[in-house]
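The other protein chains are all here in position, but one chain of the complex has been omitted.
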Amino acid sequence: MIFTSDNAFGTSPEILEALTRVNVGAVASYGADDVTARLTKKFSDVFERDVAVFPVATGTAANSLALSVFTPPYGAIYCHEFAHVNVDECGAPEMFSGGAKLVGIGGANGKIDADALALKLSLPRKGDVHQVVPSTLTITQSNELGGVYTLAELHRLTELARQYELHVHMDGARFANALVSLGCTPAEMTWKSGIDVLSFGATKNGAMAAEAVVFFDPAKAADFAFRRKRAGHLFSKMRFLSVQLEAYLENDLWLRNARHANAMSKRLADGLLTIDGVTLGSPVDANEVFVRLPIALFKRLMKSEAAFYPWDNAEDAKEGHVRQLVRLVTSFATKEDEVDRFLTLAKG
Amino acid sequence: MIFTSDNAFGTSPEILEALTRVNVGAVASYGADDVTARLTKKFSDVFERDVAVFPVATGTAANSLALSVFTPPYGAIYCHEFAHVNVDECGAPEMFSGGAKLVGIGGANGKIDADALALKLSLPRKGDVHQVVPSTLTITQSNELGGVYTLAELHRLTELARQYELHVHMDGARFANALVSLGCTPAEMTWKSGIDVLSFGATKNGAMAAEAVVFFDPAKAADFAFRRKRAGHLFSKMRFLSVQLEAYLENDLWLRNARHANAMSKRLADGLLTIDGVTLGSPVDANEVFVRLPIALFKRLMKSEAAFYPWDNAEDAKEGHVRQLVRLVTSFATKEDEVDRFLTLAKG
Amino acid sequence: MIFTSDNAFGTSPEILEALTRVNVGAVASYGADDVTARLTKKFSDVFERDVAVFPVATGTAANSLALSVFTPPYGAIYCHEFAHVNVDECGAPEMFSGGAKLVGIGGANGKIDADALALKLSLPRKGDVHQVVPSTLTITQSNELGGVYTLAELHRLTELARQYELHVHMDGARFANALVSLGCTPAEMTWKSGIDVLSFGATKNGAMAAEAVVFFDPAKAADFAFRRKRAGHLFSKMRFLSVQLEAYLENDLWLRNARHANAMSKRLADGLLTIDGVTLGSPVDANEVFVRLPIALFKRLMKSEAAFYPWDNAEDAKEGHVRQLVRLVTSFATKEDEVDRFLTLAKG
Partner (left out) sequence: MIFTSDNAFGTSPEILEALTRVNVGAVASYGADDVTARLTKKFSDVFERDVAVFPVATGTAANSLALSVFTPPYGAIYCHEFAHVNVDECGAPEMFSGGAKLVGIGGANGKIDADALALKLSLPRKGDVHQVVPSTLTITQSNELGGVYTLAELHRLTELARQYELHVHMDGARFANALVSLGCTPAEMTWKSGIDVLSFGATKNGAMAAEAVVFFDPAKAADFAFRRKRAGHLFSKMRFLSVQLEAYLENDLWLRNARHANAMSKRLADGLLTIDGVTLGSPVDANEVFVRLPIALFKRLMKSEAAFYPWDNAEDAKEGHVRQLVRLVTSFATKEDEVDRFLTLAKG
């Protein structure tokens, strides 16, 4: 009964098999191999336009490299105050951009509040050298509290960005989970909604260690390859990175995995909410469940064999602590039986 | 007949199998798993002292992160002028250190000339704020021209480093190849020779994408984990990185692979040197062959199905080009038959 | 009637004269001159302990260099959300630290709220590599809203910093104004209150372009000289920078200038508050006046020959705008008559 994170789980068998399948002979290194070449076609098909694709191994690398292309060292990156790039990457965006400033915006359920963003963007005086230059907006889809922006919400944010000449990045560490949640096309959730560059996550949803940075205007990717190499993120035996992404997209593995994970979260949330005193912390749109547990229940579960995290939260610290906010994450590999055993335990 | 690079080859079957073996259940992420825990013990055994070990996926990451621990932004890193960190990493050491300066030292056969280093180190006036602070020496073993430093040569260099209070890094992208070439112990080639931190390469010698940064004084590794995360080089599903290193060290796989690669280079060099007009470019100590080929032979081979690289070299450009320096690299997966076919082709 | 900023005014005649006085003959450059040597003694006397002193020409340089000594690239700097380092230096602290993160804390009247700081400091899990390492606290005295921390308030903040092993920096761009406001000694307002390093401002209070970075533990200043040079802030003809600071401290010029500026702000605030509808924006502790003016009055004054700034403020933007917050700054060179003419104009 592991609900700590979707990255606690292993690799989809299809992806492991692909690694073995591609382990034949000697091929050109550093991405000049056939598997990597095929990725551009594959991603262009998935996104219904010509894209530039760059595989990397971690989400932090994908996000930071993508942001660094559009953010000068004297630039500002707007993000949700709880965004992974802001609180969970040890300053990686600052490193890769050469010192840009992340500006956290508030908003319920992990979603950037559009009015708060509009206000923040209206403050710097254009050309004022005393202030960092508004450069990039980054949106996490699905976000750090398990929420999924609607297309309308995305449009509202990216239109604000356009108005202030910002580029827009999407942190799609859980892209597939958001996509199947909305039921829209990959194109609709990205460039048709004003996204310039995407961190297309695969690791949390079944890959071993593989993400893709996808530029919807390949011309804007001109210096990316240099930035990736310089950051030590260009793999010599690239085929093993690329083939993970290929297998992930093949036969809709990515969508199947995501649908399963989301369904498990829904099952888990539905079950928990039948328990007296359990309340929703944030809407369950994808594969993360945020609920507040009565303290006694929280303590009992923490001592059990089930694994999950209390969510560090100023609010919880303050409220006399009659309930504790917790996060439970399900994955492509979470078993229905595991969810049910946890619910039985909780109802216990 | 691929002799372009050892990273053109795939993954040792033992390592692929280990990936499958470890793909069971959910485990703690970001390196808190059992496989990663076992690595410290394993590496401490191999190096005969307590070490701190950090797996990363690329050699550029290993080198740059290791150097950044010992080199302030206003520091100097001394290296061979042809060192990989200096000419083949797109400025990664500069990025990770926050802008340190690499100072290239000359020396035959890819080895730093100790006298040249001594002279260079004697020049900056201690405490002179106008000059970057001598901070680190990095030695590649085996080096970029296929050479292997003797233990005496290593001692000479690291004693100079000590004298000027520099820390010493070893770029061991081809560590195993050097080790079996010298026939000494890992301890002798590293900390007993004055090395503080090692980039222990596995990728070129059979891993899929795995290197280890090894600190011989764990106390000096205090901030490494932050630097690795911040650079996007901390894997969430770390077990898959760690297990590559475990399998690599198991049953002497690493030594067997390296012995084979070295033997193939020796066979290749011996054969080529019997051809009229072929001369040695640099001694063949490990798994790389540098030879000068008569231009006609060079052109014929370049048009053949064999693959290898001419070596960009100012000297060659100048000398009227009667001969061209080329690099031929063998690997754990290079077949004896492949070597022999190439020799037959060359002898034409 | 200029109340835009204290840096709109020129140089105290005593300081200009000192520049001429010191313009004799050839002396050692880069700070090896006698004037610079005398500064250490002078500042040590002023602060009642041995200090290390480094002159620089701008406040941004002083702040960023000071912070960079105590903040690694993967570190966090805690500051008031409106702090000059956070909003008015175009990311200089990020540049000098190599990418550290500034964490803004709220608090009324430009003062960091101690409870909010305590909560923020309690959140990161010690040793958690996903989060930047809490490293430094910076306190502005007097602050960006003209407020002056009491000694008790300083102690409360610096004790929190100690508890979490942070170093503490004081941005003293208006140090003298705060000092004469509190009526305490320089020692009491700095190291006796837990300050490790001070940006001692002189420019705003009468120097041409001179600030001093003062370390209360000289041992911690070991790498400062390298950082200053590397940032282009080491003057070759240093005597002209140092002598400004010397003249500033001589015969209590700094204290006289600050007392005058503060008195002018008090006179200005007292007069304005007699006008119907004018309210205080923030307590007037030093040489800045923040008041809310009825919109009609605001517009009339903005069209007059008087110069001052409306204060960009989200709150004002929201409140239907019946009043506008403005900032009025007085300086060592502000004339009493100028203040009175402005009051007459306002009372109109």
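We call the chains A, B and C, going by the order they appear; numbering starts again at 1 in every chain.
Going forward, a contact is a pair of C-beta atoms (placed from the backbone, for glycine too) under 8 Å apart; a residue touches a chain by one contact, two chains touch by 3 or more.
These numbers were taken from a predicted model, which means no experiment stands behind them.
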item	value
Residue touching the undisplayed chain, where the options are A:Cys184, A:Ala225 or A:Leu345	A:Ala225
Hidden partner chain, touching residue among B:Gln131, B:Thr150 or B:Ser304	B:Gln131
Residue of C:Val46, C:Ala209 or C:Leu280 touching the missing chain in the full complex	C:Ala209
Selected residue (touches chain absent from view) among C:Phe175, C:Phe200 or C:Phe240	C:Phe240
Per the touch definition above, residue among C:Leu121, C:Ala333 or C:Ala346 touching the missing chain	C:Ala333
Subunit C residues that touch the omitted chain in the full complex	2, 4-5, 7-11, 13, 16, 19-20, 22-30, 56-62, 64-65, 89-92, 95-96, 203-204, 208-209, 226, 229-237, 239-241, 331, 333
Residues of subunit A (touch criterion as defined above) contacting the omitted chain	30, 72-74, 98-99, 129-130, 133, 223, 225-230, 234
Interface residues of subunit B (partner: the chain not displayed)	73-75, 87-91, 94-95, 97-102, 119, 122-123, 125, 129-132, 312, 314, 317
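Just so it is clear, only the chains that are shown with their structure count from here on.
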item	value
Remotest chain, subunit C as reference, centres from CA atoms	B
Central chain (distance from its CA mean to the mean of all protein CA atoms)	A
Length of the line joining the C-alpha centres of subunit A and subunit C, rounded to whole Å	41
Centre distance in Å when subunit A and subunit B are each reduced to the mean of their C-alpha atoms	34
For subunit A, residues contacting two or more additional chains	89-91, 95
